[in-house]
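The complex is shown incomplete by one protein chain, all other protein chains being positioned as in the whole.
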Amino acid sequence: MEIKDSYELPLSKERVWAALNDEEFLKNSIPWCEKLERRSETELAAEVKLKIGPMSTRFTGSITLSDIDPPNGYTITGSGKGGIAGAASGSAKVKLVEDKDTSSTILSYEVSAQVKGKIAQLGSRLIQSTAKKLSKNFFGSFVKQLEDMDKP
Amino acid sequence: MSEGIGASVQRKEDKKFLTGKGRYTDDINRAGQVYAHFVRSDIAHANIKSINTKVAAEASGVVAVYTGEDIDVGGPICGWVVPNRDGSATHEPPHPLLAKGKVRFVGDAVAVVIAESLQEAKSASELVEVDYDELPAVVNLETASSGAEIHEGMAENRYFDWELGDEEATDNALNSASRVVKLTVRNNRLVPNPMEPRSALAEYDELNDSYTLYTTSQSPHLTRLVLAAFMFQIPESKIRVVAPDVGGGFGAKIYVYVEEAVCTWASKKIKRPIKWTADRTQAFLTDAHGRDHINNIQLALDSNNKITGLRVDTLANLGGYLSAFAVAVPTYLHGTLLSGLYDIPAIYTNVKGYATTTTPVDAYRGAGRPEATYLLERVMDQAAREVGMDQAEFRRLNFIPKDAFPYQTAVALQYDIGDYEPALDKAMEMIDYKNFENRRSEASKRGKYRGIGVSSYIEACGIAPSAVAGALGGRVGGWESASVRVDPTGTITVTTGAHSHGQGHATTFAQIVTERLGVPNSSVELVHGDSDRSPFGMGTYGSRSLAVGGVAISKAIDKIVEKSKKIAAHLMEASADDVEFKDGKFTVAGTDKETAFGDVALAAYVPHNYPLETLEPGLEETAFYDPMNFTYPAGTHIAEVEVDPATGVVEIVDWAACDDFGNLINPMIVEGQVHGGIAQGIGQALLENAHYDENGQLLTASYMDYCMPRADDLPSFKVGYTNTPCTHNDLGVKGCGEAGAIASPPALINAIINALSPLGVTDMSMPATPQKVWKAIQDSQSVAAE
Partner (left out) sequence: MYSTKYMKPNSTSEALDAINSLGEGKFLAGGMTLIPTLKQRLANPDGLVDISGCDLDSIADEGETIKIGAMSRHVSVAESAVVKKAIPALAKLAEGIGDRQVRNRGTLGGSVANNDPSACYPSAVLALKANVHTNSRSIAADDFFTGMFETALEEDEIIESISFLKPTKANYVKFPNPASRYAMVGVFVAQFGDEVRVAVTGAGEGGVFRHQEMESVLSSNFSADSLSSVNIVSDGLISDLHASAEYRANLIKEMTKRAVV
């Protein structure tokens, strides 16, 4: 399952890169994120309460950053255990490309997601749609925060 | 007699089932009972780094928590092994009752939590912390040999590499053929889905140092034998296994699973009865799945379109552990059936059985024979298309002629009797085969593609002649037992080692007694399913209950009749040789003397006037019957379908089944078995599929995604019979339980291919879902456009 999208931001690549590494930005972007604590340069502990329809499960896990290539991009991976519901992980390859002419940056991402346990066994019809929705929510709110900050 | 052999007597057992009065394992409760819940892996393949049960053990209501390290008895065993091509033995890796060090499929039991209530057991099981070191999942059968090692020291994840037949002769046939038809087919993986999920209630008797296990089993005696002799290594007499009413099995309830064994083991540890019942998700994850083969087929034809050779190379997916009869299914229940009902001089097959990190795979209604029939009937169809012959006539040309019986196949079996053309003719007549093209063109005017598909099948039932099974790797006998007790008042209690879990034994077996002893059906009671109450028996699977168990009853009745004649002779003051027995009456030839069966029964128990010096009192006999050969039901099914090209939906518009089951005891029950079998075959061909993702997660683990056949998916079946009575059993019966599931999938797939053949479609895999059929139509149209 591959999910791709991109956004154009009227900002420099460095600015977007800094935000991608700012845990406040990340916390506000992760849908239903209840807790995010930095453990190291590349790892953050996370707690997310995921609601899909009547299902409501707290996932505890981590956000890790890898393939770090400042300021061109990284891979951000979230994985968490939802107790009886099983486990889920999603990994997004994020790329930043600056357009010198318009001084804007194209943020593109490619997501792959995996689920385990009950959510895989019972909810397969919703996996792809949910992964897409969560990716959209994450990058959508990330971009919105940047845009809002940029407003005078 | 209207209630004897051949009568469609209504099923005695249905009243309780239809009114919700059946008594299943989960309906039984024992004083002081506690509940088990299993912690299962949600990862397909991983090393277990640690398991922390401390918090769970202290949770509310928890009585005990056990992991693999606590278990000091053995796990499930293999009931059948085969030699490898190089002479080495089947690899039988250990299967611990609870995972030790490693998990090998999603659902693998890692720990058990036993608590005062099921809710407490479930809640506490959420507190068991298992730390896994994840390993790559092995899901794809074609690449399983190069996947991560699943069992220590088992090279290429291969359990066995077996062959049968004459490779040289077969390859010669292929090399000298005027045409070689090649085809690769996949037999999709199925989840058995009996209506009642598995359940166990285990109780330990401290005074007697013995166990009682109530469980959902098709073979309670085998469960006892395996638990006592192989797993616990205690005297067999110290375990009683009771399989009360059981709501369907389809093969999945033959085996001893870890859950039943863990409950039994733990009942001694905690000295309290323990109950476990699977919910539907656990049933999906842990009941042994069915089928999952890939078959590469090469069929050699001569210039007259006669088959000269067949080579089949098979990969079989057997899952994370080797289940009890997993080895037998793709080998001796599959390879030996590759001649079908055709005269094929040379056959060779190689079967490689692989481990994958998926649920274990074992026998499922038909077990091996549906796979053999599917591949054979698919390649027969392909061959008929290639040579431009009518599909029915191509089969007819290659049928074993009726004067060739007994017929020795090239793959070990000897068919005792059969006559295949009448069944083909009758099925063709039932479905009006000759006017099919008119119906096709009429459908085409309505924008539908109409197709007709033929499947001629044979199966080996009545499993099994012990000597044959033993020679081929079976580790158990194939006989069945029965005991017939005539009560003082002339009523009869039949005790059988066969087990009814939907088959209607109480009715069918009573009809044999009625026929032979002349007592009314209502006077016959059937006792089964309790290792303490019936003689040792082998249980029910492989369409064996009537052909082996029924014949054992008949043999016991022979003994009853023989003894009764002696008693009657005494009562009538005649010689036993002159006594005849018919319709419940003893008569003396050439006289008007007669005495009723009931009087003889009474005399046996009230022996006031009785030849006590030469004859024991009482009237109760036991017989064990071991068949000389398999039985060979055969026949032809023809399916007619209409495909809606706009949606890909396949509608089954007609179905004709003509089967030769030998003599029928209860035609109504037989017809029901045929209906149920076809329904399951249609399920496999159109609807059902166990789908794993690349990480070994079962994505079809509920009825949201796993599609069971429903009444409105099915047409009204036309069912007919031919009859060549079995030559080697007293009843002339062959067995009917699996035929429908064996015959139907290729009939349906062939019909779909036939419907789409005007578009150039030549292949269709199971299940033929609407999306797949639609895509095949789209692709053929884009090919046509190019």
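Going in written order, the chains are labelled A and B, and every chain counts its residues from 1.
The definition used in the following text is that a contact is a pair of C-beta atoms (placed from the backbone, for glycine too) under 8 Å apart; a residue touches a chain by one contact, two chains touch by 3 or more.
Keep in mind it's a predicted model, so treat the numbers as computed, not measured.
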Contact with the hidden chain, among B:Phe536, B:Tyr610 or B:Trp774, goes to B:Trp774
Missing-chain contact, candidates B:Thr67, B:Ser123 or B:Ser554, resolves to B:Ser123
Out of A:Ser29, A:Thr57 or A:Thr105, the sole contact with the unshown chain comes from A:Thr57
Of the candidates B:Val561, B:Leu687 or B:Leu714, the residue in contact with the absent chain is B:Leu687
Residues on subunit B facing the left-out chain by the touch rule are 119, 122-123, 126, 281, 646-648, 687, 691, 699-700, 703-708, 769-771, 774-775
Against the hidden chain, subunit A presents residues 52-57, 84-85, 118-119, 122, 124-130, 132-133
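Throughout what follows, only the chains that are shown with their structure count from here on.
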Chain centres from averaged Cα atoms put subunit A and subunit B apart, in whole Å, by 49
Interface with subunit A, subunit B side, in the complex: residues 42-43, 106, 126, 281, 284-285, 693, 695, 697-702, 704-705
In their shared complex, subunit B is touched by residues of subunit A numbered 83-84, 86-87, 114-118, 120-122, 124-125
